[in-house]
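Notes follow once the structure below has been shown.
For this depiction, one protein chain was excluded, whereas all remaining protein chains were kept in their positions.
== chain A ==
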């Protein structure tokens, strides 16, 4: 439990503009203001806003416990700040520097205020230091969290993007696979393909693996499962995009794709699908 002395709060209140100047100067020294991703005015505005929040919160009570409601506005402010810094592509060091730059001017102010009372000075220094450290940690935590959110969102987007089921013809669907086929992706792929088969009433699905760099036993197992599921739905499946090196590797691995129709490229697979549907393509005169 530590509460700032009224004298400290008064000092901060009365010297807000001086504190702000010191803070900005420190930020400048740390290189935070010479970055063209964020304008000087924005940083100054944020610093000013936060200082006001800090004063009103420390008047209200305990500086050692940020979980208390007096601090909720300051917390929210820092979380918003961290999030916007993360979006702008700043690193955690830069983001935390915003808070830690306030230490110097605050310490200077305390030193002046308690010049004649070393006992009080050290107590207040400790309280302020603890407060700023906690605020800094909170900023870093919030920063980390927003970065993780960005990564998770990108992963999900990638998963969605990487499984486009396209309609090639009436009754013919194609799924161009790109990248690594792990269990999670196979699951997403299988779900969206089976769903589209139902929606479009297609009876032929082409899975193109031109963009899959490595076909090992796990990938093969996933493919076999997908093909079996497609057949259970009453549709047929063609696997295309088997490159020469992949074909040779499959043979050596001892994989048995015997029951599956495969083609070297998507064009051949489409030609076969059209033929099976009783269609033929002719050159116009």
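We take it that a contact is a pair of C-beta atoms (placed from the backbone, for glycine too) under 8 Å apart; a residue touches a chain by one contact, two chains touch by 3 or more; residues count from 1.
Going forward, contacts and distances are computed from a predicted model.
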**Prompt:** Just by its UniProt name, which of "Anti-sigma regulatory factor", "Sodium:proton antiporter", "sn-glycerol-3-phosphate import ATP-binding protein UgpC" or "Glutamyl-tRNA(Gln) amidotransferase subunit A" is the chain not shown in this complex?
**Reply:** "Anti-sigma regulatory factor"
**Fill in**
Which of A:140, A:220 or A:233 touches the missing chain? It is A:220
**Asked** Of the residues listed, A:6, A:201 or A:254, which one is in contact with the missing chain?
**Response** A:254
**Prompt:** If you put the missing chain back, which residues of chain A would it touch?
**Reply:** 180, 182, 213-218, 220-221, 244-246, 248-249, 252-255
